[in-house]
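The structure appears right after this line, and notes come after that.
A single protein chain has been removed from this complex, and every other one stays in its place.
In this document, chain identifiers A, B and C correspond to the written order of the chains, with residue numbering beginning at 1 in each.
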Amino acid sequence: MSKEKVVLAYSGGLDTSVEIAWLKNAGYDVIACCIDVGEEKDLNQIQQKGKEVGAIGSVVIDAQQEFAEEYCLIALQAHTYYEGEYPLVSALSRPLIAKKLVEVAKQYNATTIAHGCTGKGNDQVRFETEIHALAPELKIEDPIRDQHMSREMEIEYAKENSIPIPISKESPYSIDENLWGRANECGVLEDPWATAPEDAYERTNALDNTPDIPAYLEISFEKGVPVSIDGEEYQLHDLIKYVNKIAGQHGIGRIDHVENRLIGIKSREIYECPGAEVLLKAHKDLEDLTTTKDLAHFKPIIEKEITDTIYNALWYTPLFDSLRAFLVESQKEVNGTVRVKLFKGNVICEGRQSKNSLYDLNLATYTAADSFDQESAAGFIKLYSLPSTVHAQVQNKQHMPQMQDLK
Amino acid sequence: MSKEKVVLAYSGGLDTSVEIAWLKNAGYDVIACCIDVGEEKDLNQIQQKGKEVGAIGSVVIDAQQEFAEEYCLIALQAHTYYEGEYPLVSALSRPLIAKKLVEVAKQYNATTIAHGCTGKGNDQVRFETEIHALAPELKIEDPIRDQHMSREMEIEYAKENSIPIPISKESPYSIDENLWGRANECGVLEDPWATAPEDAYERTNALDNTPDIPAYLEISFEKGVPVSIDGEEYQLHDLIKYVNKIAGQHGIGRIDHVENRLIGIKSREIYECPGAEVLLKAHKDLEDLTTTKDLAHFKPIIEKEITDTIYNALWYTPLFDSLRAFLVESQKEVNGTVRVKLFKGNVICEGRQSKNSLYDLNLATYTAADSFDQESAAGFIKLYSLPSTVHAQVQNKQHMPQMQDLK
Amino acid sequence: MSKEKVVLAYSGGLDTSVEIAWLKNAGYDVIACCIDVGEEKDLNQIQQKGKEVGAIGSVVIDAQQEFAEEYCLIALQAHTYYEGEYPLVSALSRPLIAKKLVEVAKQYNATTIAHGCTGKGNDQVRFETEIHALAPELKIEDPIRDQHMSREMEIEYAKENSIPIPISKESPYSIDENLWGRANECGVLEDPWATAPEDAYERTNALDNTPDIPAYLEISFEKGVPVSIDGEEYQLHDLIKYVNKIAGQHGIGRIDHVENRLIGIKSREIYECPGAEVLLKAHKDLEDLTTTKDLAHFKPIIEKEITDTIYNALWYTPLFDSLRAFLVESQKEVNGTVRVKLFKGNVICEGRQSKNSLYDLNLATYTAADSFDQESAAGFIKLYSLPSTVHAQVQNKQHMPQMQDLK
Partner (left out) sequence: MSKEKVVLAYSGGLDTSVEIAWLKNAGYDVIACCIDVGEEKDLNQIQQKGKEVGAIGSVVIDAQQEFAEEYCLIALQAHTYYEGEYPLVSALSRPLIAKKLVEVAKQYNATTIAHGCTGKGNDQVRFETEIHALAPELKIEDPIRDQHMSREMEIEYAKENSIPIPISKESPYSIDENLWGRANECGVLEDPWATAPEDAYERTNALDNTPDIPAYLEISFEKGVPVSIDGEEYQLHDLIKYVNKIAGQHGIGRIDHVENRLIGIKSREIYECPGAEVLLKAHKDLEDLTTTKDLAHFKPIIEKEITDTIYNALWYTPLFDSLRAFLVESQKEVNGTVRVKLFKGNVICEGRQSKNSLYDLNLATYTAADSFDQESAAGFIKLYSLPSTVHAQVQNKQHMPQMQDLK
């Protein structure tokens, strides 16, 4: 009788290598599956290692383009600053990774998906919720969490199962990263009064080490999608990487945030999102120019809901589909170019133009608005202030002693 | 028979000096009234000038403390970034000025209040709406707008009525400022593609001219009110001025925004809010540490409504009273200290501590949360993901061909 | 030289017949245009009368089907109860009428559209805003409002211009109606303490006169669209009429509401929406069965915004397009049948079923949820209550006297 198959989200590191052995010992045929969402991993080497430590299959997937076009783009257009502070990082890649794992599981007739998340974080909730939203029939294994494996136990287990043990010293941090940003927690960061040490950062220069000459970018958008920089067209994932690099040099995108996790506790996190920061500011600035007031004032409600929906692992839900339909529709007129200055940690939008500009010196302000300042303004004010005026009249009437009050 | 009295919002400038003459010629006794909300005007000189150009009374009011404690504080605690971009500036002082004008009108038995706003801006709406919300029986005059007076006409009128004409060249900008910030529009700024020239800024250094050594401040809050810096206590208006100065040196608080006015058109504005920017970031950071997740996630709805309510001149309304009641209650546990670094245009919150901290290594994360990672997390995830799982099951069931669909 | 052409929204009544004469006298060639949105007018007769009183062209349009499918359907799916009280009536037909008027204007090369709204109501704002959202270049005339014509003046003007004067006594009410409902204001209704008299109602029986036997309907929906009743398929406009009739017999859908108009004042209105009331309850009941909790809890935010957007004449805006995209997406799984009982003014949903039901005895409650009650529930509760628990611990700690408070 054939064994059950399990697809393991595989990173090539110690944790998930030990999991291959554990799952194999538990009776599974293991398919290791490594998905690159922008860490720029050496996929060949990871594929090779997966096989060496016991997987019967080892699959690697470069998902960077899909991640940029289907996931990062939503975060960009929806200005998904969680708790008003940081662009989603890990929460954004989880639904794509879950989808890829399910696809591989179906392809291999696997019954089970395994991951290596700890029991205190958001990621376990996200993986399991998103996998079951796509494939409710699959089982899920998380040996690290469910076997309470400490690092010492993992090393012991690795030795027993001929798994190579990394010789480098373990990082004091717990890091997750992708095209859209880099998240860092644990270690000294756990004291929210302590300044984050410089080695907590990797994608961004310290302000002391940034260039003394600003960089300028002209970023052009079509229907809310950034398509070119300084006149040169890029695919979205390449464009993000390009902006990440320049913005990182200028020290842009460091965030230090005490955050409410999905699982009810606060944690202190260090994020670096240089490219995201620049693109988000440019996109918002262009919306300010091209979007009508009513839409501009309601969209933040949608943005907040999209943000929380992604953070809370509800990507594959009818709610998210409905929110996305709103978002896509809202981008139709977000066309144009924003000129940004990158300097000493600052992203400064210095100019913006658009064929859809609703700010148009000749057309809007004067042709249409020309006659509004005199009688129109007075009439507008009279009606606009009417409710406050009537309210004040009723209030005053009540306080006159001679008035006979109705019941 | 005695003349009707009018209280004029008086700045000492050409516009409102001409208005004194016009109102006098129209048969009014004019009481000039100058209210200082943080421009640090020479009140004695303005009072003197009011009389010289024809007012029968000239009143000056230093309202800085009241402005800080009753108005700026709301903006701080409610994070009132209009359209997500800039802390309210002019909109914040208008209700206080309206209140003072009404008080003076009652004291002098005036029938009328006059102001000098143009017909295209928000301020005419704000003054008239807020005055009528307090005193619906008062008439309002705005000769500049209603007589369509151009600058040339004003100068002519000034000459005819012996009003001194300023010899300095007219600024190309239209500026309004107070403790909380400085707003600048018109002139070259009207082209949204043009970079704002350096002379558009006054309170902040250009990044090129900022110190190469950061400043550090430890700002302490009690119930959401900033009460001391680096251990030294300040009254709120002095504290704001102190932070304005340091933050301005470090180039903090420049904002370049295409904004939707109350009156339906877009305009491009340059703001400088150095102190506000620092205090807002510090306050938010402390809330992140001390506020429960549910409150932290709902408060932005209140914040947005407060912002729009102030911007839209609805300060003296039952809605605003209700929103403020929420806000005050939400601040009870916002106690503690935030350490901020001011450097090259950046405000960086490096550390925060509080007796109300809900992030507490010993108490929160471990004592209470210690046992949560194993069975609790698994149980939580099972129920948390149940709706998505059931939804997926129902979806899958439908797509099985052998199922007989219910109607 | 040819005259300018004007398209007049023509009802066949005195007001708009007088307007034909007035516009003709003002030098226009008048095209009368009557649009039926469910009043079931005698279109031939109106067309004839338009010509007789002086229009050079007379156009009649039966827009009932389009009104049902493009406008009423939105109101149904978005549960557009204005101020929580009544389904939109007049506000719903205005954008369609505006669109038809603009189409006719373009067809005839007219420069102007005319209507006959008074100066106190919402309709003048709606017509003018919606016409200009579609055709900003058209002029708008409203002679009744702008010439301050009283009824007496209209009769005089009619006599002078050979316009037949209706012999029936003028109704004390001001009424507007369409497929979706009937709105009634003015007269005795202006006293909000007075009971609305029976003659204020037309589409609904008084409860004393309703049948003593309930009616039962099984209403089936596909993607949120009601498609059949008791197994018989209807086009939407016919379905609405059918339900209007039965529900009206049973006294359903009377609403007595003190409402805030777009133009800042309160008015008291009597509405009758028998069919809308039934369809709205059935649709909501089916959504309760088929919609996931997260979507069900967020959709009301969209519903409120759609309601206010329609009420405020913003149908032809990017905001509305975006809201509608959300709405359409949200309806994908609203399939199934609801059994309603209509009796003595009540609509009672007694049963509901769906192939998309997320309430499924066999599947949802037991198979998926079976194991949740023991360990899962306990784990869920532990994490769910963690924030409240930690908050209480921190509060308690503070009140212990021996604690040395951090600043």
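Points worth noting:
Convention: a contact is a pair of C-beta atoms (placed from the backbone, for glycine too) under 8 Å apart; a residue touches a chain by one contact, two chains touch by 3 or more.
Computed from a prediction, not measured in an experiment: that's the story for all the values here.
Residue in contact with the omitted chain (choice from B:314, B:349 or B:377): B:314. Touch with the hidden chain on the side of chain C covers residues 79, 83-85, 118-120, 124-125, 128-130, 132-137, 145-146, 148, 190-196, 207, 254, 256-260, 263-268, 284-285, 288-289, 293, 296-297, 300, 304, 308, 313-314, 316-318, 339, 343-346, 348-353, 357-359, 361, 364-365, 369, 372-374, 377-378, 380-381, 384-385, 388-393, 396.
Touch with the hidden chain on the side of chain A covers residues 220, 292-294, 336-337, 353-358, 360, 363-364, 367-369, 371-372, 375-380, 382-384, 386-391, 393-394, 397-398, 405-407. Panel shows chain B; residues 136, 263-265, 291-292, 294-295, 298-299, 301-302, 305, 309, 314, 317-319, 321-330, 332-333, 368, 383-384, 386-387, 390 of it touch the chain omitted from the view.
The definition used in the following text is that only the chains that are shown with their structure count from here on.
In chain C, 292, 294, 368, 383-384, 386-387, 390 are the positions where the chain touches two or more neighbouring chains simultaneously.
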